[in-house]
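In this view, the complex is presented without one of its protein chains, the others remaining in place.
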Amino acid sequence: MLRVNVLGGSGYTGGEVLRILATHPMVEVGIVTSSSNAGKPLHQLHPNLRGVLDLTFSPRERLDHAEVLMVCVPHGRAMEMMPQLLQNADKVIDLSADHRLRDPADYPTWYGITHPHPENLQRFVYGVPELHREQLRSATAASGPGCMATAANLAMLPLFKAGLVEERHIIVDVKIGSSAAGVEVNISTHHPERANVVRAYAPTGHRHTAEVEQELAPYNGGRKPRIDLSAHAVDMVRGILATCHLRPRGEVTDKDLWKAYRDAYGAEPFVRVVNQKAGLHQLPNPKVLLGSNFGDVGFQLDPRGERIVAFGAIDNLVKGAAGSAVASMNLMCGLPERTGLEFPGLHPV
Amino acid sequence: MLRVNVLGGSGYTGGEVLRILATHPMVEVGIVTSSSNAGKPLHQLHPNLRGVLDLTFSPRERLDHAEVLMVCVPHGRAMEMMPQLLQNADKVIDLSADHRLRDPADYPTWYGITHPHPENLQRFVYGVPELHREQLRSATAASGPGCMATAANLAMLPLFKAGLVEERHIIVDVKIGSSAAGVEVNISTHHPERANVVRAYAPTGHRHTAEVEQELAPYNGGRKPRIDLSAHAVDMVRGILATCHLRPRGEVTDKDLWKAYRDAYGAEPFVRVVNQKAGLHQLPNPKVLLGSNFGDVGFQLDPRGERIVAFGAIDNLVKGAAGSAVASMNLMCGLPERTGLEFPGLHPV
Partner (left out) sequence: MVECTECGATLAMNEDTEVGELITCGDCGADLEVTGMTPPMVQLAPQEEEDWGE
């Protein structure tokens, strides 16, 4: 059995990591820290864990050594603590944004802070198996991905792999649920303000752009494509749909697209190509993914030419965070990748 | 492995049975019938099953013999077909209302139809393990429970077992999600009409009343208590909360209530007593139960006396239907009761 500690178990990401680990057949959950909630039972903050994971939160000082440490503390804090945390476990997975970017210069640009330990950045593998499966098998540190970036990357990866699109004028229009903002309360997630909205925020300069450009570059001759991302809060708690508008490079047919997506994802355990001619569920829809680690992708060629629309839908807390973290852990620890991640999602919900 | 056929797999209950069976370690799903959808892949109606259960719907004529048959056809049709269906499997579980009531005279009263095969009624055990676990172990036929009845029964059972309440003037005020109305479309579940409602319907005479009175009678000296139930459609897809108002019999203290609920449910795998002094999640709340087979119960003594409020929350499609059906199947087939039913539910969702 793998003993796994969780640093920062009181937030939504920490709670989701605990939910997945609670029914993971090869894992024993060790210490779960939360300074402000020490002594309280987990289920007081994560009611779904009542009778499932009967542990209490520990103060951070109680953190002992474990085979795996899941770091679920807010952005900015993980980067400071990391040198010491790396001593606390054989393998560390940081679900914050603090070790996602490979180029230290990207942090001031996209996150407005200078990274205190840039030397650590090379050691972390970007924790998306569809992009880094082989590296993850031998990694000792991985970073959980940005949720929006994951939806966009999954949607567009096949197009870049097959060289079907231009590297500029790429619009990524994202719709996202409220849980992505985390458990901290603020006016923007106050129910009377948050319910029934379609509220654009960060129409330009959204931080996840950096990850999409970083992760697609290897499939674009090493050059970062320019990604123009805009985000909208919509009336969901979980879920992301990334609608990507790209320009075809030369003549591209529907068959070319099917081949590109089939080649890229045919053998993938967690990606489904959803592009149906009939029925209610023709294109990816985050509503059917709640709680599951699937990423659904789809596409459509504009009959008037000059545009390919690509879709990526995920559950921001699972494939966009805790699920990818556990899949990376499975790979890093030599376990079958699907272990503990078989939940199919709910319908209707 | 157990081979399980599903008769009527196109509805929400059938879909939920398939979702649970798909990841049940001891089950192989055999034939799934749907006359109107024969030939289509399951995931066209149940998108969460894409890449999880790669089967197609079969016409009913294709139904062969299996160890277990789950009957998910609408009320009124199961009762007609049952004599022939009982030949199709060693064990039959009817998720419709057609074999829930023991007394044939109850069908004209509560369902407005005469039961064509009353002789079958005695053979079916009411499929709620908390009420009929020992009988289910040796049963060859079980009926799935009514979802509202299950929430109310779980909430009130400990009070009757401990003799703490009067048998009359019992108000059961139910709040329920739209999936309970099933997949058939009608104006009442048309989104512009259904969203954001608190719409009372069947304020008196709701059919599930019969099951509550039937199932609590054995704990009330054999006399059916009088249950006054009212139902409200609220803005949820899944979920039921039953708020029950009862009159204490003589002097009842908070500790008496705790003892009654602890005695009734201390060893139950699927019932949790939720009655917290602090935090956001103090009383049962269906929102945290989506997809899980838990029933959460809670209670509060009115400080002014003369009233005990008891709560029961479930997911109407799981503990209220497919989950109880699979738990009954596990018992009937000698499997551990929790097999395939470990999903803890999601939070936030």
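Order of writing sets the labels: A and B. Residues in every chain begin at 1.
Please note the rule applied: a residue touches a chain if its C-beta (ideal position, glycine included) is under 8 Å from a C-beta of that chain, and two chains touch if they have at least 3 such contacts.
Note that the coordinates shown come from a computational prediction; the quantities given were computed from them, not determined experimentally.
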item: Touching residue (missing chain; options B:273, B:288, B:313 or B:332); value: B:273
item: Residue of B:3, B:102, B:259 or B:307 touching the missing chain in the full complex; value: B:259
item: Residue among A:25, A:39 or A:192 touching the omitted chain; value: A:39
item: Touching residues (missing chain, whole complex) on chain A; value: 39-41, 44, 54, 56
item: On chain B, residues whose C-beta touches the chain left out of the figure; value: 254-255, 258-259, 262, 273, 275-280, 282
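One rule holds for everything that comes next: only the chains that are shown with their structure count from here on.
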item: Length of the line joining the C-alpha centres of chain A and chain B, rounded to whole Å; value: 35
item: Residue numbers on chain A that touch chain B, as the complex places them; value: 12, 15, 19, 22-23, 43-53, 179, 237-238, 272, 274, 276, 278-279, 281, 285, 288-292, 294, 342-349
